[in-house]
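In this view, the complex is presented without one of its protein chains, the others remaining in place.
Right, subunit A next:
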Amino acid sequence: MIENNKESTSTVRVKSMIEQNRQRQSFRAVSEKAVPTVLLVIALISILTTIGIVFVLITETFEFFNRVSLVEFFTGTVLRPLSQDPKFGILPLINGTIISSAIAMFVAGPIGMMTAIYLSEYASDKARRVLKPVLELLAGIPTIVYGFFAFTFVTPFLRQFIPEMSATNILAPGLVMGVMIIPMIASLSEDAMSSVPNAMREGALALGSTKLEVTFKVIIPAAFSGIVAAFVLGISRAVGETMIVAIASGSSKNFTFDITQSMQTMTAYVVEVAGGDASPGSTIYYSLYAVAMTLFMFTLLMNILARYIARRFREEY
């Protein structure tokens, strides 16, 4: 009797365990199916972001071009959004953007490149271990801090040598932007140069080249696509940089080439208009989107170009 009872409880247990197991398995089957779907939805959010950006920019830009003609916008050299007789020519902003980026690349290009050469070809392991984190530090400093530095240190410093320079000018932010971009160009170029196989270095050295000749005649040609891509990304970064120019280059919308004077970039214009009181619905408000659209297209093309160069012209070893 007792034994029987024991047996029956144990069978019941086994049965319930099987039942439990089946339930667990069906739960598992459901979650196994549901998880990829949930993750897909999450992954699509990043695509949704792009669609959101493009959609917002296009619809509002469209509204802007209902009010201002394409020709006036892209060929106009006068930008007076706030006056009684507003004019919306984007050329002063494009001019400011190109000049500030050119100044930045004038600093970051050569110095970043030389830094990459030093780190990749000359530096000892020890020196590299110290210098690379310092450069990463330079890249990690918020741009607002660089803006502060350009406005309160670099401009007053430069004015000692160029007295006619105005308190807000395009030169100081351009230079500081260059310093900000050095780490980016240096590390991307260094990656490209370090990935050139050592056998090529050793071959050239064995033929009697100096390190300098190895660098310029073997390594740089072999890593050229990566280096060009680094430069293109650097330009794209300079074009999209906002806070340094917003603080230190002022808001003058003159169409000028004098780098000691204030100029406005596309990004700084967006900051000025959005930070001010552009009431929704006004033409100024829509001009924000047209300028942002131009900026977006420009950086997008640069990034696609950089990827294309890096992929298309890569030498495989």
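Note that in this section contacts are C-beta pairs under 8 Å (C-beta built on N, C-alpha and C of every residue); 3 or more make two chains touch, one makes a residue touch a chain; residues count from 1.
Rule of thumb we're sticking to: contacts and distances are computed from a predicted model.
Not shown: a single chain whose UniProt protein name, out of "Membrane protein", "Sulfurtransferase TusA family protein", "Phosphate transport system permease protein PstA" or "Metallothionein", is "Phosphate transport system permease protein PstA". Considering A:E72, A:D191, A:E213 or A:D258, the position touching the chain not shown turns out to be A:E213 (whole complex). Looking at A:V239, A:M263 or A:I309, the residue that reaches the missing chain in the full complex is A:V239. Interface note: of A:L40, A:V71 or A:A206, the residue touching the hidden chain in the full complex is A:L40. Residues 28, 31-32, 35-36, 38-40, 42-47, 49-50, 52-53, 56-57, 60, 110-111, 114-115, 117-119, 122-123, 131, 134-135, 137-138, 140-145, 147-149, 151-153, 167, 179, 182-183, 186, 210-213, 233, 236, 239-243, 246-247, 267, 270-271, 274-275, 280, 288-289, 292, 295-296, 299-300, 302-304, 307 of subunit A touch the missing chain (whole complex, contact as defined above).
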